[in-house]
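One structure below.
A single protein chain has been omitted from the complex, and every remaining protein chain is retained in its original position.
As written, the chain order gives the labels A and B, with residue 1 at the start of each chain.
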Amino acid sequence: MTATSRNIGSTLLDVRNITLRFGGVKALTDISLAVREHEICSIIGPNGAGKSSMLNVINGVYHPQEGQITYRGVPRRRMKAHEAARQGIARTFQNIALFKGMSVLDNLMTGRNLMMKTSFIQQALRWGAAEREELEHREKVERIIDFLEIQSVRKTPVGRLPYGLQKRVELGRALAAEPSLLLLDEPMAGMNLEEKEDMCRFVLDVNDEFGTTIVLIEHDMGVVMDISDHVVVLDYGKKIGDGAPGEVRNNPEVIAAYLGTSH
Amino acid sequence: MELIFFFEVLVGGLLAGIMYSLVALGFVLIYKASGVFNFAQGAMVFFAALAFVSFQSWGWPFPLALLAALATMIVVALATERVVLRKLVNQPPITLFMATIGLTFVLEGLAQLIFGTDVHRLELGIPDDPLEIQGMLISTFDLIAAGVAALLVVALGVFFQYTRVGRALRAVADDHQAALSIGIPLQHIWAIVWAVAGFVALVAGLLWGARLGVQFALTLVALKALPVLILGGFTSVPGAIVGGLIIGASEKLAEVYVGPFVGGGIENWFAYVLALGFLLVRPEGLFGERHIDRV
């Protein structure tokens, strides 16, 4: 399967000249990148390069001091994370950020909260609309549970699940929101080979079946080169490479950053 | 005249504030070293004061009663560490906090069970004559109490900065796991901190007890120290002092200048509302560190 066969569309997310500072420390310096609809874009780079900061900027957790983000052609003002969610951006976290006291099912249902319209009074009475809504969304969530093959643990509190499954549930929670842009922060970190293969399969299937655009951070170069349409390389908060996997692999600056050879 | 009266109120408030700082200091010590928000600090103040006056009433001389009270507080600290804290390692901070509420009840009940429920007068031999400075009337007792507080802060500062145990304490405060990994015995450190907090409670208990009489109401003093903590930050010794001064002064000024318009009695809540308003502007307190969420 090649990139061209999946009819990659026009630019979905356009990040221009982003600079992010924490006090005196520059986490990101003048970064621009574009993600096109339906593609899988990987952000790579050594630890501390600013990859997670980049995702945090995209979904509104951090607010850059300079630069402009355009999503679906609409320039964005300073916004809160929940507003980004409303625009269809979902994500997973590097250190799993599941709701530990809740079951797998409830975690996934939380992903659909945005789409639930009944008021809390209707929910308290659980009359008509509220119950119908709950059932509708339960069905959607069950489809994701089937897709991720986690049926057997749906009622288990997530805190009790092994690490690999937790990562899967977190992906499920993001998917439940039916995002148009999915940000994955090291979805395969700490997994064994088999779990990685499963996760790769899920990412590719999501991209393929739901047409979701994906931006992911990953350290495993084999995985990155295999599944990405487009790779962005960061180092010390600066962008040092951007292009198709093949191009990036041969970029001397990227090789230097990874192998530490002198310029 | 107006101005002199204003300053008189202000200085009185500042000195009263030092007394709050004394109680707040105990909170800060324990919070720094073990991350426990020790609600029982007020009960410890009460326990210490009651123990001291009871020993005195049994005819023991002052130094012996003082030593015995200190020993009692150390026993309380050791028991707390062994029976409560050690069993709750790695629990969320809120659980530990609630455990200290339970501890409050135990200490209050125990103190009265052992030493009785009578109100005791506590005589420290400090004169409480008004002293006239620049036309202002200032209580000598308050001045001496402030001196004692200052001495205590300096002593604690030296202890933390220059002793081996002090260094270990700061290491534990910074990172439990890392401190454990280089062989600092966490449980000893906690026991020591609680014992030091018990000592601070004893000093506070003596001063407050001399002021109000040793009675159950002493436990309420701790509630007055809480806004001081909010203001100064939970982890800062200077914060506890400055916070105490601010709360003490503004509370007295408010009572005198605002109180009459709303019918008085605002001392009970004014400090809280002040601290709350302050928090909305600066959630990390006066001396706390700004926290950046990493996700």
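Throughout what follows, a residue touches a chain if its C-beta (ideal position, glycine included) is under 8 Å from a C-beta of that chain, and two chains touch if they have at least 3 such contacts.
Here is the rule we go by: contacts and distances are computed from a predicted model.
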As a check of understanding, state which of "Aminotransferase class I/II-fold pyridoxal phosphate-dependent enzyme", "Amino acid/amide ABC transporter membrane protein 2 (HAAT family)", "MmoB/DmpM family protein" or "Phenylalanine--tRNA ligase alpha subunit" is the UniProt name of the chain not shown. "Amino acid/amide ABC transporter membrane protein 2 (HAAT family)"
For a quick check of understanding: of A:P75, A:G101 or A:P252, which residue touches the chain that isn't displayed? A:G101
The one of B:L124, B:L143 or B:L223 in touch with the missing chain is B:L223
Determine and list the chain A residues touching the chain excluded from the picture. 59, 61, 80-82, 84-86, 90-91, 93, 97-102, 106, 109-114, 116, 118, 120, 123-126, 130-131, 134-135, 138-139, 142, 173-174, 177
Which residue numbers on chain B touch the omitted chain? 37, 83-84, 87-88, 91, 93-95, 97-99, 101-110, 112-113, 117, 223, 226-227, 229-230, 234, 262-263, 265-266, 268-269, 272-273, 275-276, 279-280, 283, 285, 293, 295
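Please note the rule applied: only the chains that are shown with their structure count from here on.
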With chain centres defined as C-alpha means, what is the inter-centre distance between chain A and chain B in Å? 48
